[in-house]
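Below: one structure in structure tokens.
Left out: one protein chain. Kept in place: all the others.
Moving on to chain A:
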Amino acid sequence: MALRMWASSTANALRISCASKTPAFALSRCFSSGTQLISFPLPIIIFCKLMVLDGLKYASSHEWVKHEGSVATVGITDHAQDHLGEVVFVELPETGASVKQGGGFGVVESVKATSDVNSPISGEVIEVNSKLTQTPGLVNSSPYEEGWLIKVKPSSPSDLESLMDPQAYTKFCEEENAAH
């Protein structure tokens, strides 16, 4: 934990993308993904980790879903926010709108680009994160917590079966990064 906090602050000082802030309870259950080892001439080693949380399911388009009873919360992953850059605008659907698995439901704007956000599951939007209107950067700083995008009443629980678990998503990200 201490090494991670030191690495995080050092990485920030050197402006290297690093894991977003996550609550203490999640840290103990994190899987690190896409770990890069950067060696310097001096005896300093920086670990650059992107967070993949246990308990969530993941889409190949880099959204996550947390299913709790009759509500599923959706957001974009730490991998996605890191690659997108500083998010300056988020456009979300109205409550009551229908979302379809794999279909777009909104956009985020970063670095002069709009990027589609796709829903990992089908259902009805029951809540949107209104904080993102004033503070879109929550998507970067807290992609799995305060930066959630929408809450959905799932229409097809079997949608979750086609999504990746944390280990599979971790491997997916590593393969995607390696391909480029």
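We take it that a residue touches a chain if its C-beta (ideal position, glycine included) is under 8 Å from a C-beta of that chain, and two chains touch if they have at least 3 such contacts; residues count from 1.
Everything below uses one rule, namely that contacts and distances are computed from a predicted model.
*Asks:* Among "BPL/LPL catalytic domain-containing protein", "Mediator of RNA polymerase II transcription subunit 27", "Serine-threonine kinase receptor-associated protein" or "Sodium/hydrogen exchanger", find the name that the UniProt record gives to the complex chain excluded from display.
*Replies:* Of the names offered in "BPL/LPL catalytic domain-containing protein", "Mediator of RNA polymerase II transcription subunit 27", "Serine-threonine kinase receptor-associated protein" or "Sodium/hydrogen exchanger", the one UniProt assigns to the missing chain is "BPL/LPL catalytic domain-containing protein".
*Asks:* Decide which residue listed in A:V107, A:I126 or A:L160 touches the omitted chain of the complex.
*Replies:* Reading the full complex, the residue touching the unseen chain is A:V107.
*Asks:* Residues of chain A in contact with the chain that isn't shown?
*Replies:* Touch set of chain A with respect to the missing chain: 61, 83-85, 88-89, 91, 102, 104, 107, 109-116, 118, 176, 180.
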